[in-house]
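Complex shown without one protein chain; remaining protein chains in place.
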Amino acid sequence: MEEKKSIWKFGTREVVYAAIGAALYAVLTYALNFLQLPGTGNVTMRPAIVIPMFFGIAFGPIVGFIAGFVGNILADLLSGYGFWFWWDLGNGIVGLLPGLFSALIVNYRAGKSILLAELSVILGSGLGMGLASVSERWVSGADWNTVLVANFLPAFLTDIANGLVLLPLLMVAFAAVINRSGRG
Amino acid sequence: MLVAWNYHYRNSPMDHIDPRARWIFSFAFLFAVTQTWNPQLLAGLFAIALVWYAMGRVSWKDARRGWLLISFMLFSMIVVNTIITGGGAGGVVPPGGQLVWPDGFSLFGRHLTYGLTVERLWFAISQLMRILGISLLFILIPYTMDSRAYGATFSKLGLPDRLAYTMELAFRFIPSLARNLAVTLDAQKARGFELEKVRGGLIKKIARIAPLLIPLTMNAILSSEDIANAMDLRGFGQRKRTWLFALQYHWWDWVLIAFSVVLLVGVTVLVHALGMGGFAVPAWFYTFFAG
Partner (left out) sequence: MPETLVLPLEVRGLSFRYRSRESWALRDINLNLRPGEVMLLAGSSGCGKTTLMRCINGLIPLSYHGEKHGDVFLYGQSVQKMSLSQISTRVGTLLQDPERQILGTYVLNEVCFGLESLGLPRSEMLERAGQALKRLGIWHLRDHETFNTSGGEKQKVALAGVLAMQPQILLLDEPLASLDPASAHEALQTFRALADEGLAVMLVEHRVEDVLAIQPERVVYMEDGQVTYSGDSAGLMDVVDYTRIKLPASVVMRRAKGQPLPEFKPAVPALNPASQPLVEFRDVRFRYTPDSPEILHGLNLSVRAGEVIAILGHNGSGKTTTVKHALGLLKPTSGQVLLEGVDTTKTTVAWAARTVGYVFQSPTQMLFAPTVREELAFGPTNLGFSKPKIAENVEWAIETVHLQDELPTPPLALSFGQQKRVSIASVLSMRSRILMMDEPTAGQDYWNYQAFMDTILQTPGFDAIIFITHDLDLALIYANRVVMLFDGQVVADGSPREVLADEDQLRGWRVLPTSLLRMNQQYFPQTGRFLRAEALSQFASV
């Protein structure tokens, strides 16, 4: 395109996107707990995780990070769960990593863009949930086995399942919207 | 759907502590407690957390939901992982040790042996003190901090205005988005959509929320243009921001901050200079299982 995307810009628009992303993530996480999504075994699904991923892809790493980090804080605040710094940080990274790829994505419908985005989802979830899980070693003294089996795998696997399925749907919809939202 | 913040003014001691001092203390505590497994230190820190929680004067009724969630987490972490499945407890607990039931026990007429050691049991108790201590501190926040205070607090703690304001704005969007979600759900139901009714595999099940997720997200993105305009038109981000929410340190806040520093530095020194970080089982605990 004519203009190079700077992925580190954080102006008024980015403030709004970050805040909306965070609020969306919080509301969806909270609400979908009640709407009783079709369960898959005993793993709690969190389809809302796609929000920080998508906001990262669409608006860059800072917006993605805040959507995940602040969104997770707000979701926990809403349910009265307190404040779990390392998990908040992990969720932030789930949004940040796709954001690093955002400059490479111009056409949100293109197969190549979608593949790239999917890759970033796997990396981001691995890194983010990895960090959060490992923090359990120094926060709660869990052993490696617990970290891997009880913390990392369920979080990582459900996050990428949700991300891989839902992110392309959001990207295709966004491709249609982008022409109409025009502060260019 | 109703989304409600849990905060209301209780005129508790906590309501009179400056939010900045509270965050400073909470983080000092978090970094102090995660350094040590020493029984005396953990017990001391746990006692401080209990006092702190009491200062919030949050009723059981208010905080019940949060505690239920936390109990669930504690149960799976401590009872399931440490006690039942007997994980190695992060290399903290040395292998071997004294069995709790050296001769096994009988249950329903059958003789069972079970490898739980006294050391691991004490480790479970230490874990409980640690995580419960952290929970006691942080679970208070949603109940005792005014949603209007976040922006001013984080800004005064040194975060750039734009980031601090993002937090404030997110609070503004939450009830609107919750209502939009309810409207979208209704609109799709009126087209025969039933969220619960799904056949098919995992992918189909996940994709089932698309009719909710896509309108909600795209609508939010479209409205952000107006919102960004409204902010620009009222001079957002052009100068250093002042905040309507008044924050004021009192002498007790300085005492609390000093205490936080002492706590963090003290524990760090004790752990690193005097080697008080290590795991140990107090002698009296063995006497319970001496028989």
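Read from first to last, the chains carry the letters A and B; within each, the first residue is number 1.
As a convention for this text, contacts are C-beta pairs under 8 Å (C-beta built on N, C-alpha and C of every residue); 3 or more make two chains touch, one makes a residue touch a chain.
Nothing here was measured: the structure is a model prediction, and the numbers come from that model.
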| item | value |
| --- | --- |
| Omitted chain's touching partners, listed by label | A, B |
| Per the touch definition above, residue among B:I83, B:M231 or B:A280 touching the missing chain | B:M231 |
| Candidates B:I84, B:V183, B:I203 or B:A258 - the one touching the absent chain | B:V183 |
| Residues from chain B at the interface with the omitted partner, ascending | 2, 147-148, 168-169, 171-172, 175-176, 180, 183-184, 186-194, 210-211, 213-216, 218-219, 222-223, 226-246 |
| Chain not shown, touching residues in chain A | 12, 172-173, 175-177, 179-180, 182-184 |
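In this section, only the chains that are shown with their structure count from here on.
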| item | value |
| --- | --- |
| Approximate Å spacing (C-alpha centroids) for the pair chain A, chain B | 20 |
| Sites on chain A touched by chain B in the complex | 10-13, 15-20, 22-24, 26-28, 30-32, 34-38, 40, 45, 47, 50-51, 54, 58, 66, 70-71, 74, 76-85, 136-146, 150, 161-162, 165-166, 169-170, 173-174, 177, 180-183 |
| Complex contacts: residues of chain B adjacent to chain A | 1, 3, 5-6, 26, 30, 34, 37, 63, 65-66, 69-70, 76-77, 80-81, 87-92, 123, 126-127, 130-131, 134-135, 137-143, 162-163, 165-167, 169-174, 177-178, 181, 185, 195-196, 198, 202-203, 205-210, 213-214, 216-218, 220-222, 224-225, 227-229, 231-232, 236-237 |
